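The structure's right below; bear with me while I get my questions together.
The complex appears here minus one protein chain, its other protein chains still in place.
On to subunit A.
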């Protein structure tokens, strides 16, 4: 990480007495949301506070035993995020029909450290056995992707790669104050305003956009709205909406950044058709430029060699990357082997409305299932290769042929 400041490396800094510095909230000052009074809770026994998880089916509920709750409940991160804050969303949302949810969130970078007794097993469970001692590989060199420019556009309607980034030193969306969220927005606007060429673009703050701008963003399928999913709302991410939220996109409408939705930044590269290679090229170029611009302003992204990029939801650690296509698989989706094929290819299906939706008209959102333990290039490669195979299978089924001879091995 050449040129990175000491600041960026350690993420926390020491202040010197300074009459101009803003006031400091000392111990006893509480957090903006949720169970603020951790000390008061200690007046009750752990078993009196332990949540009822008997009807629950999410990663947190499987791992959080009463004994673990007792050990962790008195802890807090330096910014005051507590165990109950982490797990509130998992308590309030016992299960999900389509996917096994994580059931916990981070409020800051330190959450993953202070509460690793809970989060390491959650991460291990969620990320295919990723161990606390494992190291994660980052590779955003698009030259390393093989192929990916020739997915059949008769089947592959659109291609998209997204990830998230968190700005080191700020609390994450479940926990951030309005002041912090606004500071993240301001930094993002400054950084993005410096992008040029085919990445030249414009920022639209959610609370300032005109009706015309709003309609255009809806028509482009860019506009994100206040989360309605209780998974997100229960963690406090929807607070103060739409303050300090916004969307930036380039003039070509192929590169998009969401500010302060579920993460500090969500970075999306997308276009119609099946040229995933081009999408990934732009993704890597843009992301690298943005990271440089932030570093120039003395802000690194949250990253470490064990967890890779640190994001709000433990499911998005590592690459935070979801590379996917909208692909027509009416025959394949009805085939008994569909789920098994996806599993072997390490792919996941969603409806075309994204997570929490069902497929419509045989068109599926197919993307990588993994986030952590594989590099960006590896994951996009899996998608490219896997979707190619799925389309081949679809074509065979259309002709009434069997797909048994092209069944893949487990990746």
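One rule holds for everything that comes next: a contact is a pair of C-beta atoms (placed from the backbone, for glycine too) under 8 Å apart; a residue touches a chain by one contact, two chains touch by 3 or more; residues count from 1.
Assume contacts and distances are computed from a predicted model.
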Leaving aside the chains on screen, match the unshown one to its UniProt name from "Large ribosomal subunit protein mL46", "Creatine kinase U-type, mitochondrial", "Septin" or "AP-3 complex subunit delta-1". "Creatine kinase U-type, mitochondrial"
From the list A:125, A:213 or A:240, pick the residue that touches the absent chain. A:240
Considering the complete complex, of A:99, A:183 or A:223, the missing chain is touched by A:183
Tell me which residue among A:306, A:322 or A:388 touches the hidden chain in the full complex. A:306
Which listed residue (A:78, A:129 or A:147) would be found touching the missing chain in the intact complex? A:78
Where the unshown chain meets subunit A, residue by residue: 5-7, 9-16, 18, 20-41, 44-45, 48-52, 75-80, 84, 88, 91-92, 109-110, 113-114, 116, 169-171, 177-180, 182-183, 186-187, 207, 233-234, 238-241, 243, 298, 304-306
